[in-house]
Structures are given as C-alpha cells and as structure tokens.
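A protein chain is absent from this complex, but the other protein chains hold their places.
Entry: subunit A
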Amino acid sequence: MLMISPKMASGMQEKQYTPSLLSFFIYNPTFGPREGEEEKKILFYHPSDVEKNEKIRNVGLCEAIVQFTRTFCPTKPAKSLHTQKNRQFFFEPEENFWMVMVVRNPMIEKPNKDGKPPTVEYQEEEMLDTVYGAVVRQCYSMYKLFNGTFSRAMQAGGVELLMQKLEKFFYRYLQTLHLQSCDLLDVFGGISFFPLDKMTYLKIQSFVNRVEESLSLIKYTAFLYNDQLIWSGLEQDDMRILYKYLTTSLFPRHSEPELAGRDSPMRPEVAGNLLHYGRFLTGPTNLKDPEAKFRFPKIFVSAEDGYEELHLIVYKAMSAAACFMISASVELTREFCEQLDSLVGPQLTLLASDICEQFTINRRISGPEKEPQFKFIYFNHMNLAEKSTIHMRKTASVCLTSVHPDLMKILGDINCDFARVDEDEEIIVKAMTDYWVVGKKSDQRELYVILNQKNANLIEVNEEVKRLCATQFNNIFFLD
C-alpha cells in the first residue's frame, strides 16, 4: 500500500510503501517426493495466476531451506527467511503440512533528480517476525475454526477435498488481511472483556444457565456486549479465534445495516416483532417466512477426543449478542428457531438495557478521572484479556492507531525481549523525539505504556508508570 508523505520542499515527494502480501501457499512435501511430481505438493497457491513452474520453484525453495535448517536444529526448523526485498514466514500447523506467507518489505521510493529512476530503499528491519508469524498462525486457526484440521479433510475426501476447502476458504480470507496494520495486538490475539459490576454479571450468568437448561440442545454459550466478551463457555483457544471472527467479520457485517437510515434498503427486515429487539445474525433472517431456507455456519472446537463440530447460532438484541453452539449432528428446525427466539428475545433485550444502564451509571460515577490519559496496551496471558487505549475503531477493514508505527515497532521489540526470558522484567526505552516507552512484564502479564514527556528522566518516567498501575490497574498485582 502506498502512502504519500511530502518531505521534500522542492515539491518532489517520497513515496512510502507499507508491507503487502506477495504470495501465500500451502504445501505438503510428502505428496510429491519424486522428481516430476512436484506439482502434487502444492495444495494452495495465491496468487493463482502465477506460472506453474514458478510456483514449483518457490515451494521448492522453502522446502529446501526448511530441510537445510533442520540439520542444525531438528526440533525447531526455520521460522522465517529475511531477504532484502521480502520476508517469508514458515509455519507447520500439522505434521508435514506447511504454510508460507511472503510479504514484501516496507520501502521508500526516493525520487531522483534529472530523470533518473527513483531509488528504492527497503526497510527490512521495520518488520517483526513475531507479528507476521502470528498472522500466519491466525490464518490456520481461522481455517480450522470453519473447516476442522487438514488431516480431517484428508480422511474425509483425500487431497481433492482438502484442496477444495483450502481454495474456498483462503481465497476470501486472504482478501481480508491487512498486513499494513498488523502489530503487537496480533501477537497477543487477545480478547477484550467488557467491564461489569457483580450484580449484572450474575444476572447474565443466570440467563445463560436458564437458557441452557430450557434448550438442552445447547452445548456452549458465549455472551458479548458491544464487541466485548463477558462470558465464555468455550475453552480459551477456541474462544480466542471465535472472538476474532465475531468482532472482525460477523458483527461489522451486520452493524452497518443497523446504522443505516430508516428508509435505507439496507435496513434489516424487522419481523414486526414489537415484544423484543432480538434477531438472528446467523441462520434465519426472517422467521415469519416459512419458505425461506436458512443454515447456520458450522464451527469446530476442541473436545476431549479431538474436535467436535457445532452449529453456531448468533443472536443479538441491541448491543448484546449471545452465541449458542449446538452439536452439528442435530438438525435445527424452524420450530427450534422460533422457540429460541421467543425464549431468548425478551430476556436478552431486558438484559441489554440493564447492562447499558449499569454502564452509564458506572461511567458517571467514575467520572473523568478514569478517562485514560495514558496510552497503553495491556495483555494477560492467563485469560487472554487485552486492553488498548491506543487502538481505536477496529473493523475488518481498518484498524486505527493513535501512535506512530515506529512506536508500535518498539513495543513489538520489547515484546520479543520479554518472550526470550521467563523472569519478570521491565524495559524502558527513550524513543525518538519526545517519547518514552515502558514495557513491564509481571507474572503472565504485559503492560506497555507510551509517554510523551519531553524532558523527563528515567526516574520520573518510572514514577508515572507506577502511578498508572496504581490507578488503572489497582486490583492487579504488579511487581514494581
């Protein structure tokens, strides 16, 4: 992606290019071990219009590098390959299945005088392995959420089925990748939790328990408000990827019509139900129409003996969304949907307005003092809770940060340092211009603070951060 930054007074401009996806492919070397069979190894390749031999060459190169580096460290093969112009990321999600993502390094095109072609300067060091490595992992997790593992597809229908599934999924998914805005949060893959008082939380628990009891088909439930999680009945790893899907794909798709005007054709069909504001985000859009067909997306979550396949029902009333997961072996009928609608709709509507009320009361009480004046990112590995005052609107298409990408890069570097050791650490960095960046790691928690204090010294910065911990995180034990 191209960003224009006017720097030269003479009117000639420097062009800044952000990282972009060059290619993405999935292969299994055991499928074509002999000469002449190389094409069989390739299960998926993007962009598809590349010439066959070039595909084979690229795949072969990756295979060779991985094999080669294995001789030095059999247990931990190469994770990435850095070259001047691009970087390749390798990931083996299942035995002998490899996913490779090739990203073009960010670069600056500096115009030259006298008609010479512009000089291109590649900023190889701007990219962080951890960030894009995490992106590749997430690609696999997302695929697995909707399709199960690669081996499952192989068992069900051999290589042909697997290739079909990969094509169908990645063709769409890769279009949603916005590599230019990937950063530390992708490394975490965390979940944002909605702050709630005890009484309302207990009411939500009560609601979930009662619905699960009345509709015994429901195996798991998750409850979200305003794109933030309140309750999850799923294990962490499953919830993590489901959360990402909901907040970056499903909810944005359905919120835009809601925001549309009254007469807009995009406005969802409100089934004339005045009793409640509940509606299905997945499944039947109009319960009143008996002819309309519907289906629920199927997801795969981990179970004691591998994986289980579930229908995903997402039901929303105002800002509250409840996800109900039912075994895929059950056929969900219109009657069931109607039953769910009449049971859940009114209760969820009531809960949503309760939560909204509580939230407004809490904000009024805590007042402007609690308004975050600090720019920070917090993450807890234990429960995957993340909080960021740096990132603003996060949708599928855009993720705005309020700080310069250089600073985000520093955060990423600090995170890499933290990952190298087990002990608790604190790292303070003076960045360019007026910024100080502080990273704290305590137990399983990480906190990154960006301070804009020009003439502060180390001790003052330290004090500031301690103050932040005391106010914003007063019930969390941070070792000072």
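In this text, a contact is a pair of C-beta atoms (placed from the backbone, for glycine too) under 8 Å apart; a residue touches a chain by one contact, two chains touch by 3 or more; residues count from 1.
Heads up, the rule we're going with is that contacts and distances are computed from a predicted model.
Q: Match the chain absent from this complex view to the correct UniProt protein name in "Translation initiation factor eIF2B subunit delta", "Mic1 domain-containing protein", "AP complex subunit beta" or "V-type proton ATPase subunit a".
A: From the listed options "Translation initiation factor eIF2B subunit delta", "Mic1 domain-containing protein", "AP complex subunit beta" or "V-type proton ATPase subunit a", the omitted chain resolves to "Mic1 domain-containing protein".
Q: Given that one chain is not shown, which residue among A:163, A:385, A:416 or A:456 touches it?
A: A:385
Q: Which one, A:206, A:452 or A:471, makes contact with the chain that was left out?
A: A:206
Q: Which of A:236, A:452 or A:471 sits in contact with the chain that's absent?
A: A:236
Q: Which parts of subunit A are in contact with the chain that was left out?
A: 193, 196, 198-199, 201-203, 205-206, 209-210, 212-213, 231-232, 234-236, 382-383, 385, 410, 413, 423-424, 426-432, 443-445, 458-459, 462, 475-477, 479-480
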